[in-house]
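All protein chains but one are shown in place.
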Amino acid sequence: MYNYDIVVVGGGPAGLAAAIEARKNGVRNILVVERDRELGGILNQCIHNGFGLHIFKEELTGPEYAERFIDEFHRLEIEYKLDTMVLNITEDKTMKLVSSEYGLMHVKAKAIILAMGCRERTRGAINIPGTRPAGIFSAGTAQRFVNMEGYMPGKKVVILGSGDIGLIMARTMVWEGAKVSAVVELMPYSGGLTRNIVQCLEDFDIPLLLNHTIINIKGDERLEGVTVAEVDSSKKAIKSTEKFFECDTLLLSVGLIPENELSINAGIELDRKTGGAVVNESMETSVAGIFACGNVLHVHDLVDWVTEESRKTGKSAAKYVYEQPSEGGRTIETIAEEGISYIVPHEIRTKKVEDKIDIYLRVDNIYEDVILLIKTDSKIIKRIKKKHLAPGEMESVSISIEDIISGGAKLTVEIEKGGQ
Amino acid sequence: MFDIAIIGAGIIGTMISRELSKYKLDIILLEKDNDVANGATKANSAIIHAGYDALPNTIKAKTNAEGNAMFDQLCVDLSVPFSRIGSLVVAKCEEEKKVLTELYERGKKNGVPNLKILEKEEVLQMEPSLTNKVAGALFAPSAGIIGPWELAIALAENAIENGVELKLNYEVKNITKEKDYYKIYCDEDYLEAKYVINCAGIYADKINNMINSPYFEIMPDTGEYQLYDKSVGKLFNSIIFQCPTDKGKGVLALSTVHGNFMIGPTSERVKSKENKGTTRRGKDFLKENIRDLCEEFPYSKIITAFTGLRAKVISEDFIIEETGNSSGFINVAGIDSPGLSASPAIAKMVVNILNNIASLEKKEKFNEKRKAITQFITLSDDEKSELIKKDKRYGKIICRCENITEGEIVDSIKRSVGATTVDGVKRRARPGSGRCQGGFCSPRVMEILTRELNVGMYEILKSNKGSYNLIKRKVENENWSGENV
Partner (left out) sequence: MRQTITCIACPLGCRVEVEEKSQGEKKYLISGHKCIRGEKYAIEEITNPTRVLTYTVKIRNANLSRLPIKTDGVIAKGLLFSCIEEIDKIELQAPIRIGDVIIENVLNTGVDIVASRSMNAIKI
């Protein structure tokens, strides 16, 4: 049995930032477990720029952003194991790890930080009718093939889903010489950033078909084409709008799902909305001493927020390892009301918050010129004017602890429509 | 010259091959695709039926219950996942309960053991997730679940172990009858055999018509299924059928041998023998129909959907016979449900037919055992450590969802009926069968295939010929057309 103060599961942006911060807060005995052949996680394949504006005040590509953390991680001489898989985690924080190099390892940790990231929703999960030929890839898998391994998925492409990975892959495929016929989006708005719509689609005259979906897949061996149709307000395909797009490749960018199989086995309570753990202000899950951060907790739009959240988590885990648990104070529940789809964290222990707390949330629709209303019970503690809110963009709100303490047992966030 | 050529390496062809490999015979098993178990065998309900469905005195009735009883030994010998979890035919009103009695009587005539009619309370006790509307059920403890393609692959491997030759990518285009043997053509290529056994599934009529006048027609119908995540795997304990009504047989539901949950099938007659895939209609049908068994069914946990074609004939009974007068040409056709359940008994029938034509002699040595791929994740900690010490590749997890190691994938490729495609590896070692459906692991599986088969990445197929996964980048690709680009 190996003993560590903190074991971090995952060496992507979340795991790296959490481990670095835990080390900076005095924890010596840390292990980071990474299942891939190198650190950096999914950032290594996100070769486009736009990362780091918040954390580094400059625009970096994914690999550049990752490398800054990897360098710091190595400078701090934090222990890590590559090509190593965590097979299970128990509530008493023992873990089973496996790798070719070290075989089966039993590890006991004082605290565990879950940073496994997320996986892509599949064609099966959205159940598109039709055949099952080769040529259907999740956008992330295609991105890895193209950007890291140097293979092309195909030449004539349709993309389903206009989240950022879908948009970025549209441009990537064009630059790699392919023809992208359309990006098909079920919703009336794109889930991606405006700059990506402009620079990845409009620059190359790729049509973005909003309120459309793919209703059939054709091709016995290799994909031959897809049938696209417009949907009505209840998301049902409108027969008369059916159109066939010839293509050899379909890329799916239809959502990300936090990868929480290990968390479930450890008995951690999950939030059905986020797909991630239910956490408190310290990013600690329902199992004491097990923390979660990054996309395994909830899917983020910008890696900068992952870093911010993970730093906080690393610091909390360090405190958990070194400090006596403090009693007292109150526990406040956060509640997503009208227009808000979720809030992280789910509860705030007032005793654990120093002066202010940042809460992260997403809205359920596009809103223009509205007010984000933060209340404790019925008392309004904050009104924030928002010109523009979109489900694709995470919002972060900072609330002072005095405001929270002054109120009741619930902190609610809602959207007040119709201006002032 | 072979003694016997078996056409079609689905469950029937492989079962017959393995059964005949007990005898002193030179056998060749021919398959048009690049892998065995590629037709109906890979897309069906995966059930070993008890045998109360078929009308008494049909071949189906005779072979189903008989075949069912043979699975325990067979699956132990071949290390194939099989579990007798029992089945329930669920009635939802008094009218339907009458049907249960009919099935009960029929089952008894067909030789189905231990059938029992259960009252509402008993049923709900066995199946707490079942709809409250249940009025009673027919319980058949002998029904079971199996891995159908695992079985066919295991049968093929064991047959080869016992001397059978397997020829893949051999699509029979023509057969000619010579004096006392047959010539079986695949384009220019041909081979010779004294006897021919036609197990060509939905193409059995086509094969028959190459040598005989047409006397049956395969009119496939398509069945659509949905597979759900393991978190739903325990919804029911037994296989749940709905009581057959005028409207049809209704959707069935079961846990698979791998712990997933499956519902299906739809049933639609199709004109073409090419699988056209799932449909919106089928999806809606399943969604609507499963509600009759479980009102709060967790649709969102779906991981994939697929269709299978079933080789139906008008008589609705199996055709297992030598054609003409001592022709030595045996049809094993129209094998739709319960073909899988009946398959061991069907193979026995075929052996008897052959024995009447040419007296068969048993081999002194027949190895009935076949070892399965070691499933790393199911081993104890000590066994895991030992295995990694012996072979480091078992320490490398390739499929994160199902925890499948490189060792298992390499084994699946290196076997006598080894995988050559991504789907082939998936059917043998299961990487990509989980929630992510190969999103993370398929590139790694392709890499391993490349290395083990010593071919290029561009040659690795998803499944059949033509199902290429990747192409070369524009700079290296001489076929890169500038069209529309």
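Which chain is which? They are A and B, in the order written, and residues in each are numbered from 1.
Everything below uses one rule, namely that contacts are C-beta pairs under 8 Å (C-beta built on N, C-alpha and C of every residue); 3 or more make two chains touch, one makes a residue touch a chain.
All values reported here derive from a predicted model rather than from experimental measurement.
A.B. asks: Looking at the whole complex, which of A:11, A:41 or A:63 touches the chain that is not displayed?
C.D. replies: A:63
A.B. asks: Using the definition of touch stated at the top, determine which of A:90, A:194 or A:365 touches the missing chain.
C.D. replies: From the options A:90, A:194 or A:365, the contact with the absent chain belongs to A:194.
A.B. asks: Go through chain A and note every residue touching the omitted chain.
C.D. replies: So the residues of chain A touching the missing chain come out as 37-38, 44, 47-49, 59, 61-64, 66-67, 146-150, 175, 193-195, 197-199, 202-203, 387-388, 390, 393.
Note that in this section only the chains that are shown with their structure count from here on.
A.B. asks: Please report how many Å separate the Cα centroid of chain A from that of chain B, as a whole number.
C.D. replies: One centre to the other, that is 39 Å.
A.B. asks: Which part of chain B faces chain A closely enough to touch in the complex?
C.D. replies: Against chain A, the touching part of chain B is residues 226-227, 231, 274-280, 282-283, 302-306, 377, 381, 384-385, 388-389, 392-393, 395-397, 400-401, 403, 406, 435-437, 439-440, 442-443, 457-458, 461-474, 477, 480-481, 483-485.
A.B. asks: Once bound in the complex, which stretches of chain A touch chain B?
C.D. replies: Going by the criterion above, the answer is residues 35, 83, 85, 87, 96, 98-104, 106, 119-120, 122-125, 127, 129-135, 138, 140-141, 144-145, 149-156, 176-179, 215-217, 220-222, 237, 257, 259, 261, 264.
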